[in-house]
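Handing you this structure, nothing more for now.
What you see is the complex with one protein chain gone and the rest in place.
For chain A:
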Amino acid sequence: MTWIWSNLDLVWDRTFDHLVLSVPSIILSFLIALPFGWLAHRYRTSRAVILTTVGLLYAIPSLPLFIVLPFIVGTSIRSPLNLIIALTLYGVALMVRVVADGLGSVDRDVQQSATAVGFSGWTSFWQVELPLAGPVLLAGLRVVAVSTVSLATVGAVIGAQSLGSLFTDGFQRGIQAEIIAGIVATVLLALVLDALLVVIGRLLMPWTRPSAIGVTSRHDVVAREVTA
């Protein structure tokens, strides 16, 4: 415990480093997975190709990837960018299938009726299909968030700073408290990001709340807004 109190600054710094690695990776993997997932959902031929490719992507062992990537993209091996690219690739690998499945989960009747009342292709995608795929996308994104946070620790082995550095350092110097602090902080960080995603999901998708019963109070607001 004393180690933690006297090194609180270090733990904070590593937590911050960890966030810098994982948050951009999570966001990027979502954004990149969207068009590929859409392609996989939309066309049968592209589906097989895309889903097989991303499946294979996930099978690449992480450590060799961290080492090989700099040679491909020209970053230095310890650069956070190197890690972000690698983490994004794994995120994309998980997320593309989720996007394809999420879009596939949208009720065909609702899609048809959207078309029938005059939604054009793109408007329908942004305003109907994407929001309705939301719950599935969120479930996938939560998995990606947690797995990215845990995977980011591996970067410590190649010298990129993260909460993983607390285990490697603690291991080398025989400080048990540091190892434990690293593990606990990683788990906490994963939980916090996960909770954050759940909250964002609630805010963006109010119709999925089991108790959308705050209705009675809110209808007055709309009625007033409209009559005003």
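Simple rule for what comes next: contacts are C-beta pairs under 8 Å (C-beta built on N, C-alpha and C of every residue); 3 or more make two chains touch, one makes a residue touch a chain; residues count from 1.
As a convention for this text, contacts and distances are computed from a predicted model.
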| item | value |
| --- | --- |
| Options "ABC-type quaternary amine transporter", "Iron complex transport system ATP-binding protein", "Carbon monoxide dehydrogenase large chain parolog without usual motifs" or "NADH-quinone oxidoreductase subunit H": UniProt name of the undisplayed chain | "ABC-type quaternary amine transporter" |
| Residue, one of A:Ser6, A:Ser76 or A:Thr115, that touches the chain absent here | A:Thr115 |
| Omitted-chain contact residue, chosen from A:Ser6, A:Thr53 or A:Thr123 | A:Thr123 |
| Contact footprint on chain A, counting only the chain that is left out | 107, 109-110, 112-120, 123, 128, 131-132, 134, 205, 207, 212-213, 215-216, 218-219, 221-223, 225-226 |
